[in-house]
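After the structure tokens below, expect a handful of questions from me.
Just one protein chain is left out here, and the rest sit where they should.
Showing chain A:
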């Protein structure tokens, strides 16, 4: 295959040097960082001697005239035969004026963009990338990126960049590829280097110098700079597809899509899959005409979320895990989540609104407002969206200190983790057992109590023995059935759940003979309070059933959440 011929063919169509390299299938990133010098070997003798890339000349006035004719013919919906006539006329016109490039033959959809020495030395826009790969269009984009980065102030010293290019570039690429295939039968249709890739290598490398960050792949750098580049005639140009692929778009408009969303990347891709060069010719568009280059309309910079993890100890019986709001009013002034968010927000200068949108609290389950969480605490993680930097270990230690000053929540350690580790929290919530301590009260005499009905109710050694000796099998102390508790029944389905009491033991409270302390380990998802008091017989058997008396609980603490957290690094 004659690379030189292909290069010059594309060049003559009106492609920029970088696009010519793309059609050659060049995937060497350095080639795009400096396309003109890389392209020297492909350039025809004449073009070599002429002005370099950045002085690309406008396509000839003749071509512009032809495009006007084509535009007109298109609007008049003339018949194919007529169009062929016009094309012939174009050919004649071009051949009569084209004295420089002999290799071009025949007007295709793009016209024959030879580059005769023109008096107008204005920079011409590439007919394929619409300027996306052309350095003279970049300054505006770079200024916009800098503005966003200055505002956000990311500390990250690498970045990845992503491009949202005008959809018209897809259409143009397809047409040029078809022309190349037509011209060079051995040309491989799949050789085109994607615009996004070439853009990363060319614009990205250039941008890197201006923002003083190293360009990296999106898989490596957490900082992603996305440029949305629009082309004014985008939708107008895509109209041709309605002629090329009428069924597809008729179908879409029947689905009552709005005009603006009619051409999506997907629908255009679909239409282009089956389009042929002759169908484009029949549709008769004049794509050689580029009124103005595509330009950057918005820049979005985001840093991948970072995750911190730890375990919280909750010392208060009057503190919910997340903000408790009822009918738009706060029921309690604070929450575990807000206490932990406090120092994090401080380090990032987050407002309350920022906290709501950018900090997410994820825990391995939750305890009720009036339940403390002691021992090593409950595993949790914080997701920080679009952080401008990572927190130092000194800051993480300081955060723990600040959390502890609340007097209600203790976090001993905060460490960064990976997103993948979060799954363990969820899994932990669903599978791991928990240990509780409950302060319980015996409310009636046990069936076995051999004493007058009006004598004081006390936890007898028999009661304690019954609890401590209770065992159904070696593995499970007690199998229980729990109906959805009444306190959550309004918002959850009514179900009966089988749960397990894995271990339990009770000790007397000498100074309060009616009370006893119970330690119990349960399977995940067990409603402990309901199991203790039996919830009007909806949780059976209950703790009370073990001693044949009514039992209630006065206080409950979680003493262990049996989950390895932070996760083992192995």
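Criterion: contacts are C-beta pairs under 8 Å (C-beta built on N, C-alpha and C of every residue); 3 or more make two chains touch, one makes a residue touch a chain; residues count from 1.
Simple rule for what comes next: contacts and distances are computed from a predicted model.
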Which of "Zinc finger, RING-type", "Protein Abitram", "2-oxoisovalerate dehydrogenase subunit alpha" or "FAD-dependent oxidoreductase domain-containing protein 1" matches, in UniProt, the chain that is not displayed = "Protein Abitram"
Among listed residues A:212, A:447 or A:492, the absent chain is touched only by A:492
Chain A positions in touch with the non-displayed chain are 315, 317, 372, 374, 437-439, 441, 443, 483, 486-494, 509, 512, 517, 533-537, 552, 554-555, 557
